[in-house]
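What follows is a structure written as structure tokens; I'll ask about it next.
Shown here: the complex without one of its protein chains, the others still in place.
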């Protein structure tokens, strides 16, 4: 049963060096306060799986040296340009990159969610995405003739790390239409959630809230982190901090600037 | 784009004789008013797929001679005993039965939802459920050695027929936690929904309602049918009509009694 | 609230209460118990376990709105079991045989059956993946407990190369409790309920089973257990099993 952790660091304790950590896309609620806490803790050798893409979060973790393997479909800062630390790390060969395509990652999480060893997917054939993924296989569709189809292995992360608007004291988490949070929590061994605030009452008892609520038995730990997605947006709650993103893009363009950014926004001002 | 039909019969028009019709389980919201309308219209040769089980709805349609093939995991009246018309039809060889198991049907709908030709599933091996389904195949898991796994073909119904609490004028339908309604609508060529009432305003605009709302572009037609699941329950709205279910069980025990039931509750009293 | 006599003794219990108490002990200390359709006694046992465990295990009753922790639709139970998150489930059978095979489909030839049961429900999956499946069949006769089922909805055991983390652990009937030995694929008589005998069990069982030299009597539920069941659990059951609660506990169902 999920517990409300005393501190953010307590909640993040299961994220060990070297673990497979799943995180969501920018528009769903990215746990940025938790990400900064992990950098302060100096987590190492993460295998980060961003479902299906990432922006600031992956770039920050890469720049801070926390990532060994990155598995995702794209990393950029969107309107704010390329992701500078991601780009630099790839060009320097500093991280291992597993290039995916969005629906393949979704299918791999769904395979883990269903407890099946693999999931088929259309597309992919003839692409270099497939050519560079020896862990993906091409098979014949047994329900047709001469119909090759790609089979993707189940992806079962050690930990899924999410940011959501609300949790109640029973560990239920309101995620709204961010349904991939369900699949991520179902697929992961453990799920850790930061939330804007604690909801009094039981989220499962209200039929409206229940429809967007992840039940507590999937959740390992919860920490309260107001504006925990900042500077990224939390849908229906706050938008992206465009000025901050522009500042990040400017600073992170150089290794020195990136260190300044860490000093200013991760290590000092925002320390617990 | 979904239209709010003038009458229930208008909304049901796409359900042609011989079509593959998908319907939900009792505890999700069974379109019983629509079922009675289909019997009055004397629909024939339906291939009914009940996801994953059925109660009164399948029994009524079988008794009325509307069903050629039934594909589901179980039919009974629950606390009210066996499903008498189902049982009689099977013993008489009057319908073609495709015995399934609940998660297999779910997986087959999910395959159609994802646009993939099949879905693997654990279990099933060594069962007579599998032995009697030549359309299901056993394959080797290519990600392991000596690991047989069952592959189930995608199931793409012609029509999914559902009953839900609310729809708005843009055709969006609030289904709450009955998430299999999403999968059914995604999998089906067309989806027809009866609702308790029309919601003023846009269901997608309210973040709470949106989390439980099926978008209108999946929906072909909507008809208003207050207490449209009666005598079955609609979660969070009304319970099962136990007295009526007991009466049904009693009457449907004989062919003559079943005809009386139809006369009393389908053809006369409830005619449009 | 419960319709019990004022002076309760250890003998003042109904068969259903004894069985629920036995099942509650079989459930043990686990994380999540799920109960399928038409299973009022297992549902009583599961809610009793949760009551005793101060909220642990999670209990999900199929068809319940109040007792469910599922919000991802009808497939979530099966996905959840596939993830290894469901520890205990209950299955029954129109026929059950000595190897733990269960038949929820029919008697006789599948294409021309002599009797038809509702169908296999989720058994052909859950029996394979839930670690502790408790078989439950009130009617204990040579008609229900047979040498060989006519249709295998789900087998009691599987070949070594079949993915099978789950399977049967016990079979409880109106007369007795059997344990199941998965390696040998055989039942073993664990206890006989008060008022029943080993000879009666042998006479009414269509399959061979092991038994120890001394077969204990199933212990009666304690006064405190009966109180919990009647006063706390029964009202919670009424939502899904109104008839059962009325018949067994004398509580009128509230309207839905």
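A, B and C are the chain letters, set down in written order, and residue numbers restart from 1 in every chain.
We adopt the following convention: contacts are C-beta pairs under 8 Å (C-beta built on N, C-alpha and C of every residue); 3 or more make two chains touch, one makes a residue touch a chain.
If you're wondering where the values come from, they're calculated on a predicted model, not measured in any experiment.
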{"item": "Where the missing chain makes contact, among the chains that are shown", "value": "A, B"}
{"item": "Selected residue (touches chain absent from view) among A:4, A:19, A:90 or A:224", "value": "A:90"}
{"item": "Residue of B:32, B:211, B:251 or B:266 touching the missing chain in the full complex", "value": "B:211"}
{"item": "Identified contact with the non-displayed chain, of A:72, A:172 or A:191", "value": "A:72"}
{"item": "Subunit A residues touching the omitted chain (full complex)", "value": "24-28, 51-53, 72-76, 78-79, 82-83, 86-87, 90-91, 93, 99-104, 106, 110, 121-130, 132, 146-149, 177-183, 233, 235-236, 238-240, 242"}
{"item": "Subunit B residues that touch the omitted chain in the full complex", "value": "1, 112-116, 182, 186-187, 204, 210-218"}
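One rule holds for everything that comes next: only the chains that are shown with their structure count from here on.
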{"item": "Most heavily contacting chain pair (counted by C-beta pairs in contact)", "value": "B-C"}
{"item": "Chain with minimal offset from the mean of all protein Cα atoms", "value": "B"}
{"item": "From subunit C, the most remote chain by mean C-alpha position", "value": "A"}
{"item": "Computed distance of Cα centres, subunit B from subunit A, in Å", "value": "36"}
{"item": "Separation of subunit B from subunit C, taking each centre as the mean of its C-alpha atoms, in whole Å", "value": "28"}
{"item": "Chain centre separation (subunit A, subunit C; CA means) in Å", "value": "41"}
{"item": "Per-residue overlap in subunit A, given as positions that touch at least 2 other chains", "value": "114-116, 210-212"}
{"item": "Touching two or more other chains - residues of subunit C", "value": "70-72, 79, 82, 129"}
